[in-house]
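Take a look at the structure set out below.
Every protein chain but one is kept in place in this view of the complex.
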């Protein structure tokens, strides 16, 4: 649904998600310490080569890059005009390298694979009361709620229009309250379906809220 | 975390995604766009409280990271987080956290003014403090002093968003309160 | 009088109504049909909440495309869920909210609000938070908030589904007493018994159009298959 993944069977696709994320971390950090334009340029060439190996359609790569590119151009221009042009080139190539690599991971890894990896990486967070195994469920729910919010927004707007009142700011609060009620309803449905069953028992007579 | 908290957390993450459907308004010479999404940050903290608000925005950051195109203008991916505006994005959970903590503390006598203050501190100041140095570090060697004050440009927009959010927070407190107040001898906020 | 001239309506890639034509002049008109058949869409078309993608909807000769604002003033709309319609925190404020577009002087607004409160037995609740009313009271408030603007036609989309026996009766009693023309969408077939005319919608078309007896019989047969 809301995914930028490009299916494929290349080595880049088959490489385990955690390896890719680790490579990202190492290379991304390294790039910030490199100042030699030739080294940075070589790095960028490697990343572009990886796109070719993964057989990413140019349109798909462009779609992802487009969003960042405006910012990138502004950054390089500002640096060049306010500072010096060699630094501007350095900043430009470095960002292109890092962002290109990150986008490659986004394009070649399914969300499920990333979520699984994140859940595993987040396991130590258990000591803070975080439940990493809930992440998949949370993401599924976010995608469920997006169209619901859109529909409810349309409903609330209609209710205003029907009363001849131009929908202005007064419609945000009713919308939030309605979606909160829906979330409450969905929360109960989750509870009934066994989510939270394996939570540690809570204080007897714990506070109840609708 | 009760199932209800899970639903509420997901709801505000979804709200952020919906706010992401608005256009990416880019200002000349500044890498960071004007964004409607800070409204979502303030609402998450102000309506869900610190813990759930933080969790909800952290989930949003995760969605961006795994490549969901949910930032304003329909962009996303790890690249955005590592990009010039990544500091602001990373700061979203902390903005919600701070707004939430303040709202919880001021809860019993919360009014429009205190809600506004809490929203502005979390949903604007915290974002500037984390996002602006990041922006300068990542994008250039322009001296810190030169780039530092560019956040002023976002101030009018952020004040308006905070004003809207404060109105909603106060109304929701009346109609559908979800926060339990934080005391100095605090019981956990999101009980 | 409501006139539908070969009205079609489609959401992107999803046709909902196809070439519906009808002249609705009776005082009490019921609309029934299956889930998703297009009843709510039809009701919304009359108020101009959605505009036809093909054909024309005319209310007293006014086109919902061209004369939207006048149509809105003429047609009042009540939804299924009263919680959705209540905008302002207290009962009296919510009633006053409906009068905003009229830009009346404050004392006239207050007078109209007081009259309306009295007419629907809501005087005691004037300053109560609206969301603490019972389901039936909320739906009465929603109705009152529309009637205060004195529309010529009332369109009601399942106004009683969430209500119990007593509240349902209270709302239907108010509806029965309205001097306006009423178009009522409902799954509660009993309340249509003394209506003048009932339309049965199925898959975006009018498949029966008659007095309640035969029309409801046709709908029941449709539900058998």
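Letters A, B and C mark the chains in the order given here, with residues in each chain numbered from 1 onward.
Operating definition for what follows: a contact is a pair of C-beta atoms (placed from the backbone, for glycine too) under 8 Å apart; a residue touches a chain by one contact, two chains touch by 3 or more.
Since the model is a prediction, treat every value here as computed from it, not as a measurement.
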Taking the complete complex into account, which shown chains does the hidden chain touch? A, C
Which residue from A:16, A:57, A:86 or A:185 sits in contact with the chain not drawn here? A:185
If the hidden chain were put back, which of C:42, C:140 or C:163 would touch it? C:163
The missing chain sits against chain A at residues 1, 137, 140-141, 143-144, 147-148, 182, 185-186, 188-195, 197-198, 201, 204-205, 208, 210
It is residues of chain C that touch the chain not shown, namely 33-37, 134-136, 161-169, 187, 189, 219-220, 222-223
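Operating definition for what follows: only the chains that are shown with their structure count from here on.
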Contact counts by the stated rule: is the higher one at A-C or A-B? A-B
Using Cα averages as centroids, what's the distance between chain B and chain C in whole Å? 40
On a C-alpha centroid basis, what's the spacing between chain A and chain B, in Å? 15
For chain C, which residues are shared contacts with two or more other chains? none
Hey, what residues on chain B touch two or more of the other chains? 171, 175
